[in-house]
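Sharing a structure here in structure tokens format.
Shown here: the complex without one of its protein chains, the others still in place.
Here the chain labels run A and B in written order, and each chain numbers its own residues starting at 1.
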Amino acid sequence: MFVALITQAIRFSAVFLYGSTGETIIEKSGHLNLGIPGIMCFGAVGGCLGANMAYNAGMSNFMTILIAIIFAMLFGGAMGLLYGWFTITLRCNQNVTGLTITTFGAGVFGFWVTLMGEQGVRFYRASRAFTAPMFGEVGSDWFSTMFLSHGTLVYVAIIIAVIAAIVLKKTRTGLSLTAVGENPAAADAAGIKVIKYKYVSCVLGAAISGIGGAFYLLDCTRGSLEPGVIEGMGWLAVALVIFSLWRPGIGIFGSFIFGLLYIAPNYINGVDFATKEILKIIPYAVTVVVLIVISLFNKRETQPPAALGLSYFREDR
Amino acid sequence: MTKIHEPLFHLAKNSNVNPRRKWALRGIVFVISFFVCAIVSVGLTGKGMDYFFKYFFEGLFGSERNAWNLFHETAILLLIALAVTPCFKMKFWNIGGEGQVLMGCLGCAVAINFMGGKVSDAATIIVSIILAIAFSTVWAVIPALFKAKWNTNETLLTLMMNYIAVCLVNFFIKSVATSGTGILVFSNGVVGSIFGNEFVLKIIVVAVLTTLMAIYLKFSKHGYELTVVGESPNTAKYVGIKTKAVIIRTLVLCGVLCGIAGFLLISATNHSINDTSVGGRGFVGVLISWLGQFNPIFMAIMSFLVVFIERGSNALANGGISLGESYPSIMTGIFFFFIIAVEFFVNYKFVFREDLQAKIDLCTAKIKGVFSKKKQVEEIENSNKASDSVSEEIVEEAVEESAVTVEENEEIPSTEDVEEKEGK
Partner (left out) sequence: MKAIELVGITKTFGSIHANQDVNLDVEKGEILSLLGENGSGKTTLMNMLAGIYFPDAGHIFVDGQEVVIKSPIDAFKYKIGMVHQHFKLVDLFTAADNIILGEKMPPFSIKEQTQEYKIQAANEISALSAELDEKERKKAIGKINNKRNLKTCALPFIKFGKIVAFNHLSRNRAKKIQAIADQYGFEIDLKKKVYELSVSEKQTVEIIKVLYRGADYLILDEPTAVLTPQEIQKLFAVMRKMRENGKSIIIITHKLNEVMEISDRVAVLRKGKFIGVVNTKDTSEKELTEMMVGAKVDLDIHRDLPVNPQPRLVVNNLTVLNKEGHKAIDDVSFVVNGGEILGIAGISGNGQKELLEGIAGLQHVVGGDVIFYNPKENKPVTFFHNDLRQIKQKAANGMFHYPDGSPVDLKGKSAKEITKLVNDEQILYYENEVIDLNKKTPREIQELGIKLSFVPEDRLNMGLVGNMSIVDNMMLRSYRKGKSIFVNRKRPKALADKIIEDLGVVTPSDMTPVRRLSGGNVQKVLVGREISSSPKVLMSAYPVRGLDVNSSYLIYNLLNEQKARNTAVVFVGEDLDVLLALSDRILVLCGGKVSAIVDARKVTKEQIGLLMTKLPDEIERYDYESAKESLETHEPEQTASEEPALDLAEKEDKTND
């Protein structure tokens, strides 16, 4: 029971991890993208299309996964580009644009599910490439089951988060990106191409989030299409960014906690449905507490990026 | 002169646009977006334009009930947009309208559930109004308190509270009906039809509230104070406005309106509650409030247009070829993209390099000349002969009417800008 719980928690945590890593990259550039749920929906559509295409072409598991990822990233990235164009070039309100993207993305996903209808079962076959354990058949002891029995994309999520953490924390690129999100005017004066950084982070972050949506459909649900769920997970991913204090490294552990809380109600016996609903509050409640606590202590390092939500406009040159 | 190296154009804030032109531009964009929706639909259904228009407008005005529905949906959406407007006007980014209305729904449902059928309907309704308002007010005031006290980021906090509200509603439903589909249906203690029509009440209530809100924002001391707080916190301090009190007071108002919206949704419309009772209207309300420039009248127009697109495409989706429930979301998404993008062209202008600008002026004047009376053409020619530059008035007129975002008349530099530029 416990082993199964942890195993499932790790599996689900990857969805949140993709979403939150992507959103962290976007927020670091000073853009609050509330379109992440929509972008994840979009990525899911792309990923399924890609996986199905590769499966039908009889490609190997590896190629299926690769093509699915590429498609998911393309779809998510396209929405990220749209978001970037609206908020960076057209300087529209970020919240409004993000919410519109969420509406649009969820709509497209729902519409696509309707279109697929009964054919959804096809994705079950394609999804076997994703659920196949990355390390092949491993032992049935608790350690192997919990940590080594997952599909490839779970480990990819962790790798991406680790890379993101290292890039943000240790490299010049991360330094410049953080500077853009903290004080675009100072970054500009130091010779950083602010607009370029913003665009790249918006597109890349959205692409990574897009994989999250595809992963959920192809791995967690084994190819069965259920509308509405990805959107909710997208909001949790946004919450996770705050919970992890804008650090993908903490996000890895945070996503595990979120995954655990998300999946736990299904594994608790002897509790009525109502109490399970209360359990679902915990991730959001914890995030609210984190948000309040960081504002209470007002420590510089744990604050949201200082220019979050503000458009940068060097009016006169 | 080093002019050659200057970029062809750069962007500048455009603070001097004729409001009529702004709205003309928005109107044009709405028509464009509507046709884009039509084209997308035609592409997806594979049928002709006539098919699109037939189902779209039949769904909207095909029957009396459909037409009523259009207005009643507009009313509900407008009410939620109204609720968040004072917050936005105060630059308090409350995107928690969804959760606040849902809490109102919950309050209402709690009252109906425990009182419905046991006491008179009137008593139930009164208690449900009170509870709805109390619940959503609490939900709205929590972020305000933290914002006032510790400057907690209100965007993220209100966003998170939306989902806590969803969970609370689910908790309530599950604890009342231990088995079921997640929908709680009420038969007693709800508002029935008044004037023989179940829609009239809501439309009247919202019409009254819209008027009141317009008056509140424009003519009341509170409305005045919150505008000052939003526009210029320093000036608010300078004239001694208690900013914290204003924030909390405004969010209480927001909560009350959300509570009324929740009550109308549960007691007067759905007669049931589930976790999608609000159905994203909270978020759409935010968009409407922002795109309607926080003006209740414009917001009414905007919410009508949104519902117009949404219900029309809904009818289309349920028409001859089923397109599914989510189809309207795509259409509203497209509509919003267009409306958001137009804000840029309203608020910014392209400042062209001087030589380029001169050419553009000349072209616009000539285009204008082609369409205008002969006399003016002569005038332009005369002035062209007389000097290289075109007579200013004509250019201005031409620009005015050709709906191009190039502003000829020089922007008056605000002293703030000048001082900034001088680096003090």
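In this text, a contact is a pair of C-beta atoms (placed from the backbone, for glycine too) under 8 Å apart; a residue touches a chain by one contact, two chains touch by 3 or more.
Only a predicted model underlies this, so the values are computations on that prediction, with no experimental measurement involved.
The chain omitted from view is touched by exactly one of A:57, A:115, A:186 or A:271, namely A:186. Within the whole complex, the absent chain has one touching residue among B:120, B:187, B:220 or B:322, and that is B:220. Where chain B meets the missing chain, the touching residues are 1-2, 5-6, 15-16, 219-222, 224-225, 227-228, 231-232, 234-235, 237-242, 410, 412-419, 421-424. In the full complex, the hidden chain is touched by chain A at residues 170-173, 175-176, 178-179, 182-183, 185-192, 300-301, 306, 316-317.
To be clear about the criterion, only the chains that are shown with their structure count from here on.
Look at where the CA atoms of chain A average out and do the same for chain B: the two points lie 28 Å apart.
Residues 10-13, 93, 95, 146, 150-153, 155-157, 159-164, 167-168, 170-171, 174-175, 178, 280, 283-284, 286-287, 290-291, 322-334, 336-337, 340-341, 343-344, 347-348, 417, 421 of chain B are the ones that touch chain A when the two sit in their complex. Those residues of chain A whose C-beta lies close enough to touch chain B in the complex are 32, 34, 82, 86, 90-93, 95-97, 99-111, 113-115, 227, 232, 235-236, 238-239, 242, 272-274, 276-278, 280-281, 284-285, 287-288, 291-292, 295-296, 298, 304, 309, 313, 315-317.
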